[in-house]
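The structure appears below as structure tokens.
Removed: one protein chain of the complex. Kept in place: all other protein chains.
Moving on to chain A:
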Amino acid sequence: MALASVLQSESVDFSNYGRQRHGFASGLYEAELGLESVGGDRLSFALSTSCSNEDGPDRKIEFLHGTTTLAFKFQHGVIVAVDSRATAGSYIASQTVKKVIEINPYLLGTMAGGAADCSFWERLLARQCRVYELRNKERISVAAASKLLANMVYQYKGMGLSMGTMVCGWDKTGPGLYYVDSEGNRVCGDLFAVGSGSMYAYGIVDSGLKQKDLTVEEACDLGRRAIYQATYRDAYSGGQVNLYHVHSEGWTRVSQSDVLMLHQQYQAEKA
């Protein structure tokens, strides 16, 4: 695998860097790889599944580590942007995967890791949220919803679940954004990007978020561009950019843009 050797040197840096700063991002892959130290023979999170078939534990399940999902808070709520590519090694299995799960009309969850794990646990979360709503006659807060999910998967820690999701919503305290994964991490934050293309996405969003007061249009544009840039450089992300906006009334599906269309659009803008 030529690509593997090219990326290996970079991958080593990535996993180290990841481990220090973004415990959550690399945590996913440490579990996957089952190693504490930086493995030179282990491929980074840039490459995923099929390699683990050959040299790792027998795992024939397709994991969506090759992905880019992104969410950030801003003045008018939360923007959630995801790509839609699923890969099995170097084979593109699908370009039209739905990586945003609609938990209920005001809560969204993103999908990274095992598709089955993500959708199953988030549907279970939807059921819990609804029961909470009926019992307590008020909507569940984003903090509580993410806590329920984190507690549910923590019981299965070490048993091979793979899930890295961002729970996004709006409750009475305003916009809420939590990162939850199958390792038991649960972190509140203003900006998260998960997946192999996350670094590229971070670059765009970090520079674009300099101005504090973004309008909804600008924020959507930023999210879209960040995913586009990630798909541009990351082989394992692509397809369409699905964009959602969470506001006080709930979430709205803003757009679904094919990456190739976006490419032409941005090229035209440059000229």
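One rule holds for everything that comes next: a residue touches a chain if its C-beta (ideal position, glycine included) is under 8 Å from a C-beta of that chain, and two chains touch if they have at least 3 such contacts; residues count from 1.
The rule is short, and it goes like this: contacts and distances are computed from a predicted model.
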Next item on the list: Choose one: "Ribosome biogenesis regulatory protein", "Small ribosomal subunit protein uS2m", "Proteasome subunit alpha type" or "Huntingtin interacting protein K". The correct choice is the protein name in UniProt for the chain not shown.
Entry: "Proteasome subunit alpha type"
Item checked: Contacting the left-out chain in the complete assembly, out of A:144, A:209 or A:235 -> A:144
Item checked: Chain not shown: contacting residue from A:136, A:215 or A:265 -> A:136
Check: For chain A, which residues reach the chain that was dropped from this view?
Finding: 135-136, 140-141, 143-144, 147-148, 151
